[in-house]
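All protein chains but one are shown in place.
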Amino acid sequence: MDYILSIVTLACINMIAVLGLSIFTGFTGLFSFGHAAFVGVGAYTSAVLTYYYPVPFPLALAAGAAAAGAVSLVIGVPTLRAKLRSDYFAIAILGFGEALRVILENLGITNGARGLPGIDDHTTLPVVLLCLAGGVVVARNFLRSRWGVACVAVREDPVAAELSGVRIFRTRLLSLVVSAVFCGLSGGLLAHFLSFIQPVMFTLTQSTQLLAAVIAGGMGSITGPLIASFVFIALPEALRVAQMWRLVAYGLLLVLIMVYRPQGLMGYRELSSLWGKRAGPSAGRRP
Amino acid sequence: MFLQTVITGLSIGGIYALMAVGYSLVFSVLNFSNFAHGAVIMLGAYVGLALATKLNLGFGLVLAGSVAGAGIIAVLNEKLAYSSLRGRKAPSLYLMISAMGCAVFLENLVYATIGSRFYAFPEFFGRQVVTLWGSSVSLLDGGAFLFALLAIFGLHLFIRRTRTGIAIRAGVCDMTMCSLMGVDLNRLIAVVFLLAGGFAGVAGVFLGVKYLVYPTMGWVTNKAYIAAVIGGLGSLPGALAGGLILGMVETFVSTYVSSVLRDVFSFTLLIAFLVWRPNGLMGIDSEDKV
Partner (left out) sequence: MNSPAAPLFSVRGLTKHFDGIKAVDSLSFDVAEGSITGIIGPNGAGKTTVFNIVTGLYRPTAGSVLFRGESITGLRPDRVVRRGIARTFQNIRLFNRRSCLDNVMTPLFQRERCSFLGSLLGTPSTRRMERELRERAVGLLQVLGLERFASTQADNLPYGFQRKLEIARALATEPSLLLLDEPAAGMNPEETRSLADLIAEVRERFQVTILLIEHHMDLVMNICSPIVVMNFGALLARGTPDEVRADPAVVAAYLGKGRGRR
């Protein structure tokens, strides 16, 4: 029972990060190979606060999320302002994530590559579920708001968006910061769930996993990536598949999706649109 | 001290250049960053390792076998993971994601099947050291550097002089045009991947001999990718120059500043180039029209 609870908790923590990346990738149309770094920033910031200082857990979580958002500005401002080619942007953020990891490996306060053991385990399933539910509501509201609408417009056609009065740079930057905040929150929860964090937990491989969940779940969908992320974490965990075979599967999945179904499982749809309205707005798409 | 740093920098740079060539070749024709290249290098090293330890072949045959093996792997990789994307003219980003998937897949497949053990090549060159103007150079480093220069020069000649090479250059200019003129695109791209894979094989063996063979050894290719960006993605002379520059800069940073900051510095360099000089030092303009 405990085992199942911990699997569900872990999966839900991951879902929060995927939710964030989904806003950035699925709804704003920018790809990132570096979002695990924001999870790492959130994890380390909150862990350091509760570990060395008597900071209450909720405050530490908030600080972790805020720190991730702030750090995302460092890479977001120069790269998004320069309007890089989309693949160059994904690579630039990859480089940023790797650089951040190297820094984490060499700081004293993070205890270097050996990792930080003995973090208080404040994270419980109810806390995680609360954060996840809150996150989904906030994400949905964001996507309906002026800014979320702008994000989707930028994804669909940057030129037309700009001529609808959307400020492209600001919109993309905001989307990045919002997604990083979600990742930071997820990191804070993760650190206080595992009680142990290490820089290698926040590398390119983890970024690729997050991206695989978003892409497999479906671009422009909230429910799709959430389902995918849950399955990605819970299924192999429940089947006790070794970590490397999971990664073999993620890698293969990424290739297969790109080759056969780049819009993903639930591309541009939500779970709610699958039942009920048959001839819904997105039915019968032309080639 | 200074001269020693230069020599160490150059020898690392030579290997970076050897790996960067593979990125540049693919980028010049297909316009995407083939992150599976690192995994192909790693597989090339394992092929070489198998030939050297299981069959006790000499260095020359190991190198040849690894070149052939990695070349075939690269061609298969293209056929399975990229060609259909290419066929429907998918954005280069999709190709890149597919490549990233391949890298994760191959790396962990090796990890899961062969294991995470570190393997060493037999000592082909011993630890011989040549003394050059008072600085010592290991024979391996010197040889690797010269070989890298020769191989890249050979590739350069191939692309300038042979029919296939000229077809590749035409493909760089305009793929659709090329297919209209009756060049077999699939064959052309297979040749490009064969070449890139061949270079991956060479790089894999040199890396393996110099360091060790293990599943994540392809990670160094991130550096080679940075070298390719510095030189200008898609440019062969750029790959060479970028490799040498990065090798030197890194060695100087780690000697005179701090070895910790070395990697941070390299990644910062990558971002800076992507933002301010995406075409690198020698790259061709690849901006899309509005």
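Which chain is which? They are A and B, in the order written, and residues in each are numbered from 1.
As a convention for this text, a contact is a pair of C-beta atoms (placed from the backbone, for glycine too) under 8 Å apart; a residue touches a chain by one contact, two chains touch by 3 or more.
As the structure is a prediction and not an experimental result, all values here were calculated from the model.
From the set A:Gly76, A:Gly220, A:Pro236 or A:Gly251, the residue in touch with the chain omitted from the display is A:Gly220, counting the whole complex. The chain that is not drawn here is touched, among residues A:Ala62, A:Val152 or A:Leu185, by A:Val152.
Touching the missing chain, out of A:Pro54, A:Gly108, A:Pro126 or A:Gly165, is residue A:Gly165. Considering the full assembly, A:Tyr268 is the residue among A:Tyr44, A:Tyr88, A:Tyr250 or A:Tyr268 that touches the omitted chain. Interface residues of chain A with the unshown chain, by the touch rule above, are 137-138, 141-142, 144-147, 149-150, 152-153, 156-157, 159-168, 220, 268, 281-282, 284-286.
Following the convention adopted for this analysis, only the chains that are shown with their structure count from here on.
One simple way to say how far apart two chains are is to compare their mean CA positions; for chain A and chain B this gives 31 Å.
The touching residues of chain B, when paired with chain A in their complex, are 32-33, 80-81, 84-85, 90-98, 100-109, 111-112, 222, 225-226, 229, 260, 263-264, 267-268, 270-271, 274-276, 278, 288, 290. Remark: chain A residues 31, 33, 75, 78-79, 82, 84-92, 95-96, 98-99, 102-103, 106, 159, 205, 208, 211-212, 215, 242, 244-245, 247-248, 250-255, 258-259, 262 touch chain B in the complex.
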